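In this view, the complex is presented without one of its protein chains, the others remaining in place.
Letters A and B mark the chains as written, and numbering starts fresh at 1 in each.
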Amino acid sequence: MGGRLSAIRSVAPQLLTGAELVVDTTGEGFTDVTREAARFVEQSGAGDGVLLLYLRHTSASLVIQENADPDVRIDLVKALRLLAPADGPWVHSAEGPDDMPSHIKSMLTEVSLSIPVMGGRIVLGTWQGVYLIEHRDAPHERNIALSFIGKSAEA
Amino acid sequence: MGGRLSAIRSVAPQLLTGAELVVDTTGEGFTDVTREAARFVEQSGAGDGVLLLYLRHTSASLVIQENADPDVRIDLVKALRLLAPADGPWVHSAEGPDDMPSHIKSMLTEVSLSIPVMGGRIVLGTWQGVYLIEHRDAPHERNIALSFIGKSAEA
Partner (left out) sequence: MGGRLSAIRSVAPQLLTGAELVVDTTGEGFTDVTREAARFVEQSGAGDGVLLLYLRHTSASLVIQENADPDVRIDLVKALRLLAPADGPWVHSAEGPDDMPSHIKSMLTEVSLSIPVMGGRIVLGTWQGVYLIEHRDAPHERNIALSFIGKSAEA
(Lines give C-alpha, C1' and ligand atoms only; values in the text may rest on other atoms or scores of the structure.)
Protein backbone atom coordinates (compact mmCIF):
# COMPACT_ATOMS: atom_id res chain seq x y z
CA MET A 1 0.00 0.00 0.00
CA GLY A 2 1.08 3.56 -0.64
CA GLY A 3 4.04 5.24 -2.28
CA ARG A 4 6.46 8.16 -2.21
CA LEU A 5 5.13 11.60 -3.14
CA SER A 6 7.50 14.13 -4.73
CA ALA A 7 7.62 17.88 -4.03
CA ILE A 8 4.67 19.76 -5.51
CA ARG A 9 4.99 22.27 -8.37
CA SER A 10 2.42 25.09 -8.47
CA VAL A 11 1.48 27.57 -11.20
CA ALA A 12 -1.55 29.60 -12.27
CA PRO A 13 -3.65 28.16 -15.13
CA GLN A 14 -4.22 31.00 -17.61
CA LEU A 15 -4.34 29.17 -20.91
CA LEU A 16 -7.00 26.97 -22.49
CA THR A 17 -6.49 25.92 -26.10
CA GLY A 18 -8.38 23.61 -28.42
CA ALA A 19 -7.99 22.09 -31.87
CA GLU A 20 -9.14 19.14 -33.95
CA LEU A 21 -6.95 16.36 -35.28
CA VAL A 22 -8.22 14.49 -38.34
CA VAL A 23 -6.82 11.00 -38.83
CA ASP A 24 -7.26 8.86 -41.95
CA THR A 25 -7.19 5.22 -40.93
CA THR A 26 -6.47 2.32 -43.29
CA GLY A 27 -8.93 -0.10 -41.69
CA GLU A 28 -8.57 -2.21 -38.54
CA GLY A 29 -5.42 -1.40 -36.56
CA PHE A 30 -3.38 1.21 -34.70
CA THR A 31 -2.42 4.72 -35.85
CA ASP A 32 0.27 6.54 -33.86
CA VAL A 33 -0.84 10.12 -33.05
CA THR A 34 1.84 10.89 -30.44
CA ARG A 35 3.66 13.39 -32.66
CA GLU A 36 0.47 15.28 -33.51
CA ALA A 37 -0.55 15.46 -29.84
CA ALA A 38 2.91 16.82 -28.98
CA ARG A 39 2.73 19.35 -31.83
CA PHE A 40 -0.63 20.63 -30.62
CA VAL A 41 0.81 21.25 -27.15
CA GLU A 42 3.89 23.01 -28.58
CA GLN A 43 1.85 25.18 -30.96
CA SER A 44 -0.48 26.06 -28.07
CA GLY A 45 2.39 27.89 -26.39
CA ALA A 46 1.88 25.61 -23.38
CA GLY A 47 3.99 25.47 -20.23
CA ASP A 48 2.80 23.10 -17.47
CA GLY A 49 -0.70 21.65 -17.52
CA VAL A 50 -2.80 18.83 -18.88
CA LEU A 51 -3.65 17.64 -22.40
CA LEU A 52 -7.12 16.15 -22.88
CA LEU A 53 -7.96 14.04 -25.94
CA TYR A 54 -11.47 13.09 -27.02
CA LEU A 55 -12.46 10.80 -29.90
CA ARG A 56 -15.78 11.63 -31.61
CA HIS A 57 -16.58 8.05 -32.66
CA THR A 58 -18.02 4.84 -31.19
CA SER A 59 -16.29 2.25 -33.40
CA ALA A 60 -12.71 3.39 -32.76
CA SER A 61 -10.67 4.04 -29.59
CA LEU A 62 -7.91 6.15 -28.05
CA VAL A 63 -5.32 4.26 -26.01
CA ILE A 64 -1.89 4.73 -24.49
CA GLN A 65 0.19 1.68 -25.42
CA GLU A 66 3.63 0.20 -25.96
CA ASN A 67 5.55 2.00 -28.72
CA ALA A 68 8.55 -0.33 -29.16
CA ASP A 69 7.68 -3.73 -30.64
CA PRO A 70 5.01 -3.50 -33.43
CA ASP A 71 4.02 -7.10 -32.57
CA VAL A 72 2.38 -5.73 -29.41
CA ARG A 73 -0.14 -3.75 -31.46
CA ILE A 74 -0.83 -6.80 -33.64
CA ASP A 75 -1.49 -8.90 -30.53
CA LEU A 76 -3.71 -6.17 -29.05
CA VAL A 77 -5.89 -6.21 -32.18
CA LYS A 78 -6.00 -10.01 -31.91
CA ALA A 79 -6.99 -9.80 -28.23
CA LEU A 80 -9.85 -7.41 -29.04
CA ARG A 81 -11.09 -9.80 -31.76
CA LEU A 82 -11.16 -12.66 -29.24
CA LEU A 83 -13.06 -10.53 -26.71
CA ALA A 84 -15.58 -9.18 -29.25
CA PRO A 85 -15.86 -11.83 -31.97
CA ALA A 86 -17.47 -10.99 -35.31
CA ASP A 87 -19.58 -14.16 -35.02
CA GLY A 88 -20.88 -13.35 -31.53
CA PRO A 89 -24.62 -13.45 -30.66
CA TRP A 90 -25.18 -9.81 -31.71
CA VAL A 91 -28.58 -8.51 -32.79
CA HIS A 92 -27.31 -5.25 -34.31
CA SER A 93 -26.00 -6.16 -37.77
CA ALA A 94 -27.50 -3.51 -40.07
CA GLU A 95 -24.12 -1.82 -40.57
CA GLY A 96 -22.15 -5.00 -41.30
CA PRO A 97 -20.66 -7.83 -39.21
CA ASP A 98 -17.69 -5.68 -38.09
CA ASP A 99 -19.86 -2.88 -36.63
CA MET A 100 -21.19 -4.36 -33.38
CA PRO A 101 -17.78 -5.86 -32.42
CA SER A 102 -16.35 -2.36 -33.03
CA HIS A 103 -18.75 -0.79 -30.52
CA ILE A 104 -17.84 -3.46 -27.96
CA LYS A 105 -14.11 -2.85 -28.51
CA SER A 106 -14.68 0.89 -28.10
CA MET A 107 -16.55 0.28 -24.82
CA LEU A 108 -13.72 -1.93 -23.47
CA THR A 109 -11.04 0.69 -24.22
CA GLU A 110 -11.27 4.53 -24.11
CA VAL A 111 -12.52 7.54 -26.02
CA SER A 112 -11.18 10.17 -23.58
CA LEU A 113 -7.64 10.46 -22.18
CA SER A 114 -5.68 12.99 -20.14
CA ILE A 115 -1.89 13.33 -20.30
CA PRO A 116 0.26 15.61 -18.10
CA VAL A 117 2.28 18.40 -19.75
CA MET A 118 5.50 19.86 -18.33
CA GLY A 119 7.43 22.72 -19.89
CA GLY A 120 5.43 22.47 -23.12
CA ARG A 121 5.97 18.74 -23.57
CA ILE A 122 3.61 15.80 -22.99
CA VAL A 123 5.16 13.62 -20.29
CA LEU A 124 4.62 10.06 -21.44
CA GLY A 125 6.43 7.06 -20.01
CA THR A 126 9.49 5.80 -21.90
CA TRP A 127 7.60 3.06 -23.71
CA GLN A 128 4.29 4.89 -24.19
CA GLY A 129 2.73 6.16 -27.39
CA VAL A 130 -0.72 7.67 -28.03
CA TYR A 131 -2.74 5.58 -30.49
CA LEU A 132 -6.05 5.69 -32.28
CA ILE A 133 -7.40 2.17 -32.83
CA GLU A 134 -9.63 1.74 -35.87
CA HIS A 135 -12.01 -1.17 -35.23
CA ARG A 136 -13.88 -1.16 -38.56
CA ASP A 137 -12.58 -3.15 -41.54
CA ALA A 138 -12.77 -0.20 -43.95
CA PRO A 139 -10.67 3.00 -43.84
CA HIS A 140 -12.36 5.89 -42.00
CA GLU A 141 -11.72 9.57 -41.36
CA ARG A 142 -11.62 10.01 -37.57
CA ASN A 143 -11.79 13.21 -35.54
CA ILE A 144 -10.00 13.80 -32.23
CA ALA A 145 -10.67 16.94 -30.16
CA LEU A 146 -7.55 18.20 -28.33
CA SER A 147 -7.65 20.57 -25.35
CA PHE A 148 -4.84 21.99 -23.22
CA ILE A 149 -5.43 23.56 -19.82
CA GLY A 150 -2.57 25.10 -17.91
CA LYS A 151 0.08 27.77 -17.89
CA SER A 152 1.41 29.46 -20.99
CA ALA A 153 5.10 28.97 -21.80
CA GLU A 154 6.07 32.63 -21.60
CA ALA A 155 4.03 33.57 -18.52
CA MET B 1 0.74 7.34 -38.77
CA GLY B 2 -0.18 10.96 -38.11
CA GLY B 3 -2.99 13.27 -39.06
CA ARG B 4 -4.00 16.83 -39.90
CA LEU B 5 -4.07 19.38 -37.08
CA SER B 6 -6.50 22.31 -37.29
CA ALA B 7 -5.83 25.91 -36.25
CA ILE B 8 -5.67 26.35 -32.47
CA ARG B 9 -8.25 28.32 -30.46
CA SER B 10 -7.03 29.98 -27.27
CA VAL B 11 -8.90 31.51 -24.32
CA ALA B 12 -8.33 32.12 -20.61
CA PRO B 13 -9.92 29.60 -18.21
CA GLN B 14 -11.74 31.63 -15.53
CA LEU B 15 -14.64 29.39 -14.67
CA LEU B 16 -14.86 26.16 -12.68
CA THR B 17 -18.30 24.81 -11.88
CA GLY B 18 -19.53 21.66 -10.21
CA ALA B 19 -22.80 19.84 -9.57
CA GLU B 20 -24.19 16.40 -8.88
CA LEU B 21 -26.49 14.41 -11.12
CA VAL B 22 -28.64 11.75 -9.46
CA VAL B 23 -29.86 8.97 -11.73
CA ASP B 24 -32.46 6.33 -10.80
CA THR B 25 -31.71 3.17 -12.73
CA THR B 26 -34.22 0.39 -13.38
CA GLY B 27 -31.73 -2.46 -13.05
CA GLU B 28 -29.20 -3.77 -15.56
CA GLY B 29 -28.92 -1.60 -18.68
CA PHE B 30 -28.16 1.83 -20.15
CA THR B 31 -29.53 5.21 -19.04
CA ASP B 32 -28.98 8.18 -21.39
CA VAL B 33 -27.62 11.19 -19.47
CA THR B 34 -26.57 13.26 -22.48
CA ARG B 35 -29.30 15.87 -22.00
CA GLU B 36 -28.47 16.32 -18.30
CA ALA B 37 -24.75 16.72 -19.06
CA ALA B 38 -25.59 19.33 -21.70
CA ARG B 39 -27.92 21.14 -19.31
CA PHE B 40 -25.23 21.31 -16.63
CA VAL B 41 -22.85 22.96 -19.10
CA GLU B 42 -25.49 25.45 -20.26
CA GLN B 43 -26.55 26.34 -16.71
CA SER B 44 -22.88 26.78 -15.78
CA GLY B 45 -22.69 29.76 -18.15
CA ALA B 46 -19.89 27.95 -19.96
CA GLY B 47 -18.11 29.06 -23.12
CA ASP B 48 -15.20 26.88 -24.32
CA GLY B 49 -13.62 24.30 -22.05
CA VAL B 50 -13.93 20.74 -20.82
CA LEU B 51 -16.67 18.79 -19.03
CA LEU B 52 -15.50 16.10 -16.61
CA LEU B 53 -17.87 13.38 -15.38
CA TYR B 54 -17.18 11.08 -12.44
CA LEU B 55 -19.33 8.16 -11.25
CA ARG B 56 -19.24 7.48 -7.50
CA HIS B 57 -19.92 3.73 -7.76
CA THR B 58 -18.04 0.49 -8.52
CA SER B 59 -20.88 -1.62 -9.92
CA ALA B 60 -21.97 0.81 -12.65
CA SER B 61 -20.13 2.65 -15.45
CA LEU B 62 -20.00 5.79 -17.55
CA VAL B 63 -19.50 5.31 -21.29
CA ILE B 64 -19.79 7.19 -24.54
CA GLN B 65 -21.67 5.00 -26.98
CA GLU B 66 -23.82 4.76 -30.10
CA ASN B 67 -27.10 6.68 -29.71
CA ALA B 68 -28.98 5.54 -32.83
CA ASP B 69 -29.99 1.85 -32.79
CA PRO B 70 -31.18 0.68 -29.32
CA ASP B 71 -30.07 -2.86 -30.28
CA VAL B 72 -26.48 -1.68 -29.85
CA ARG B 73 -27.01 -1.08 -26.13
CA ILE B 74 -28.72 -4.48 -25.78
CA ASP B 75 -25.73 -6.16 -27.46
CA LEU B 76 -23.29 -4.21 -25.27
CA VAL B 77 -25.02 -5.52 -22.13
CA LYS B 78 -24.85 -9.02 -23.64
CA ALA B 79 -21.14 -8.59 -24.40
CA LEU B 80 -20.42 -7.55 -20.81
CA ARG B 81 -22.31 -10.61 -19.52
CA LEU B 82 -20.17 -12.88 -21.70
CA LEU B 83 -16.95 -11.19 -20.48
CA ALA B 84 -17.95 -11.25 -16.80
CA PRO B 85 -20.30 -14.23 -16.39
CA ALA B 86 -22.44 -14.55 -13.27
CA ASP B 87 -21.30 -18.17 -12.94
CA GLY B 88 -17.57 -17.33 -13.13
CA PRO B 89 -15.05 -18.63 -10.54
CA TRP B 90 -15.58 -15.66 -8.21
CA VAL B 91 -14.91 -15.83 -4.47
CA HIS B 92 -16.74 -12.60 -3.56
CA SER B 93 -20.44 -13.53 -3.42
CA ALA B 94 -21.65 -11.97 -0.15
CA GLU B 95 -23.62 -9.29 -1.99
CA GLY B 96 -25.31 -11.63 -4.47
CA PRO B 97 -24.28 -13.38 -7.70
CA ASP B 98 -24.62 -10.17 -9.76
CA ASP B 99 -22.22 -8.13 -7.60
CA MET B 100 -18.77 -9.45 -8.56
CA PRO B 101 -19.59 -9.46 -12.31
CA SER B 102 -20.69 -5.84 -11.83
CA HIS B 103 -17.28 -4.85 -10.41
CA ILE B 104 -15.56 -6.57 -13.33
CA LYS B 105 -17.79 -4.78 -15.86
CA SER B 106 -17.02 -1.47 -14.12
CA MET B 107 -13.26 -2.17 -14.32
CA LEU B 108 -13.50 -2.99 -18.05
CA THR B 109 -15.33 0.24 -18.86
CA GLU B 110 -15.00 3.73 -17.23
CA VAL B 111 -16.00 5.75 -14.20
CA SER B 112 -14.40 9.04 -15.35
CA LEU B 113 -14.82 10.78 -18.71
CA SER B 114 -13.86 14.14 -20.21
CA ILE B 115 -15.79 15.77 -23.07
CA PRO B 116 -14.82 18.97 -24.90
CA VAL B 117 -17.12 22.01 -24.70
CA MET B 118 -17.34 24.74 -27.37
CA GLY B 119 -19.52 27.81 -27.12
CA GLY B 120 -21.43 26.35 -24.17
CA ARG B 121 -22.22 23.03 -25.84
CA ILE B 122 -20.69 19.58 -25.35
CA VAL B 123 -19.11 18.56 -28.64
CA LEU B 124 -19.99 14.89 -29.08
CA GLY B 125 -19.67 13.01 -32.33
CA THR B 126 -22.82 12.66 -34.45
CA TRP B 127 -23.61 9.15 -33.18
CA GLN B 128 -22.42 9.59 -29.59
CA GLY B 129 -24.46 9.71 -26.40
CA VAL B 130 -23.35 9.76 -22.75
CA TYR B 131 -24.63 6.74 -20.84
CA LEU B 132 -24.64 5.38 -17.33
CA ILE B 133 -24.60 1.56 -17.36
CA GLU B 134 -26.22 -0.11 -14.38
CA HIS B 135 -24.63 -3.53 -13.88
CA ARG B 136 -26.68 -4.71 -10.88
CA ASP B 137 -29.99 -6.56 -11.36
CA ALA B 138 -31.92 -4.29 -8.99
CA PRO B 139 -32.72 -0.57 -9.49
CA HIS B 140 -30.19 1.78 -7.83
CA GLU B 141 -29.81 5.49 -7.19
CA ARG B 142 -26.51 6.53 -8.81
CA ASN B 143 -24.53 9.74 -8.33
CA ILE B 144 -22.43 11.44 -11.03
CA ALA B 145 -20.19 14.43 -10.20
CA LEU B 146 -20.03 16.97 -13.03
CA SER B 147 -17.26 19.58 -13.36
CA PHE B 148 -16.70 22.24 -16.02
CA ILE B 149 -13.35 24.00 -16.45
CA GLY B 150 -12.98 26.75 -19.03
CA LYS B 151 -14.11 30.14 -20.14
CA SER B 152 -17.42 31.68 -19.16
CA ALA B 153 -19.91 32.42 -21.95
CA GLU B 154 -20.09 36.17 -21.41
CA ALA B 155 -16.39 36.83 -20.79
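In this section, contacts are C-beta pairs under 8 Å (C-beta built on N, C-alpha and C of every residue); 3 or more make two chains touch, one makes a residue touch a chain.
Values in this document were obtained by computation on a predicted structure and should not be read as measured data.
Undergrad: Could you tell which one of B:19, B:68, B:86 or B:118 touches the chain left off the display?
TA: B:19
Undergrad: Contact with the hidden chain only, please: which subunit B residues?
TA: Answer for subunit B: residues 13-24, 31-33, 35-36, 39-40, 43-45, 52, 54-59, 83-84, 88-92, 94, 100, 103-104, 106-108, 110-112, 114, 143-147, 149 touch the chain left out.
Undergrad: When the complex is taken as a whole, what residues of subunit A touch the one chain not shown?
TA: 1-13, 48-50, 63-66, 69, 71-72, 74-76, 78-80, 82-83, 108-110, 113-116, 118, 123-128, 149-151
We take it that only the chains that are shown with their structure count from here on.
Undergrad: With centres defined as the mean C-alpha position, give me the subunit A-subunit B separation in Å.
TA: 17
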